[in-house]
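The complex appears here minus one protein chain, its other protein chains still in place.
Labels A, B and C are assigned to the chains in the order they are written; within every chain, residues are numbered from 1.
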């Protein structure tokens, strides 16, 4: 039994600092590093790659829409071709810092609106999968468990990893309950831990309307902002280990 | 006797088209492709890499300052560390399209204000040379003949190529006569051709005040905008060949 | 019988030139001037305001989404509050140049995706109408004839002007036939002129499926790019005058 713990790191920008990257990096096994479109800049990226390397955290590219003001969270009607190109651009940019630091780039996880749109839209999913495949077929695509992104990347021939959200409620079709709905976020930390362990061990989770649904948990998404996020990262890692689940980076989970 | 002919390609942006890239690509041996900071966007970069590949033109990265409105021509007080990071970012971004198209990235030529500032400032020159060295030590740095950029890159251990400007007057210290001064641009095309051939064959050029000065001409910079630029590119290529000078890409000139 | 002829001007950006603004300005009565979000920059705005003033063309703000690469044509999920603020920002920016040049700002016409989304979404329409109302209740809102934007602005108490597209086919519900559908653009110039005159004189147009539908034509939208656009602008102005329709700026049409 193995699982990866991932978090988004390197979301500062110029004089703007955010996230508790150094603290969170101690407890995760994979970092999704912003690439300058929805957050970050070249100097933040360099620092974050160094920091991930120092903490023996696997490095992934975290491409987003070109919308710094909206933090990549606003849906944008980007064509599949343009999407493919902006994903390749961002992977390449991050990879330069990996080469400069002599550390491998391991995975790609789209950010925010790009992640959500590609989960449901096959053309966008295909654009992202092809983008990754063409740049480096060894990269693992990290996407929402049960999404079009995972299905499409599998079909294209990429290695994939299915991501679950420990503190989010699921609908019975396997999609996340939207944040705007009541009950979307699970605040009871013990419940979150229990759900996490069950998702990994049994491949199942209870949906918001009480049904048991199948779910694939290769990687659990953690948050990187705020002291509570750090405390929770520490706790869930400890609880997973206690439950005899090894926390290790994506490549060893999906091999 | 060999020389490279280079031009800046891929400077369109979104709906904004500029340059006569397809015409110019027929006559040059190396293309400096903009990387999205001073010009271009991911989709323009992809198209330009494809076009260069189709024309058997060697591909180089053309990083610039993050100043789209100023087209990277305005001096900016960027620190050496930030400069190094923004050069690595841009090289990586372009390299992603080279990998996707299965064509090698061969050289790096800084753009506009970055090129001019690094020609005279050793710290900036060093930042650029280290940036290239760390990302890929096989890349050739293309810079102004006789500049700090060439000297520093040589010292760092990079392969370098010295660029000359066929239609620009030189001062007796080997620097370009600023465009604001009279006589900076040489309009007589025959004179430009004659100077080019002499620079390649004799390693010398006559300065604006009539002295013969040494100059290293590994690559001649051509312009890519306007019909005259295309006609001139065609003519200079033909005249070089007539003068028994082989036009070939940078790597074969500097080997 | 009066009608306004409007065109989008001032869409250049930095070194990127586009549009035949000076030629088109001779034939239109109102200019929609880009405000730096989807196109333009402060120096282009200043020049365009001067040019419009010199040509006695009424000046309007042409706010767009913050998407220079997509030219403001990509739908973006901007919240009504953020939309309201970005419209006010852009109106204010253009108004500074009007004050500096001592020429009044007369109207506001949203651009591209913002125009299209606000035509169909009442919350977005309301955000734009309130934005204009708060900044200057004397400004006229120019929107698609029959759209939510016009209805909402009327309700908020703004003066409005209804825009028609002479060379575009209409569906029987009064909306434009999408460009992706066959027959969306009418290429026969005589037909375009005939339709224009009828829209102004009779307040009616024939839809793509052959029905006569009511339409309000306070202003006809012309294009500003390409020589054909200039020739057509000249022709339609002459034909309107021959048909005893006065071409005059929006404020005199809607008074």
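Note that contacts are C-beta pairs under 8 Å (C-beta built on N, C-alpha and C of every residue); 3 or more make two chains touch, one makes a residue touch a chain.
All figures in this text were calculated on a predicted structure; none of them were measured in a lab.
The chain not shown here makes contact, within the complete complex, with A, B, C.
Note that of C:7, C:58, C:76 or C:91, the residue touching the chain absent from this view is C:91.
The missing chain, though absent from the display, is touched by one residue of A:41, A:134 or A:163; that residue is A:41. When the omitted chain is restored, the residue from C:15, C:31, C:45 or C:177 that touches it is C:45. Within chain A, the residues in touch with the undisplayed chain are 13-16, 18, 39, 41, 68-71, 73.
Listed by residue number, the positions of chain B touching the unshown chain are 66-67, 69-70, 74-78, 113.
Looking at chain C, the residues touching the absent chain are 36, 41-43, 45-46, 81-82, 85-86, 88-97, 99-100, 131, 134-136.
The rule is short, and it goes like this: only the chains that are shown with their structure count from here on.
Taking each chain's centre as the mean of its C-alpha atoms, chain B lies 43 Å from chain C. Rounded to whole angstrom, the centroid-to-centroid distance between chain A and chain B, based on C-alpha atoms, equals 39 Å. Looking at chain C, residues 69-70 sit in touch with two or more other chains.
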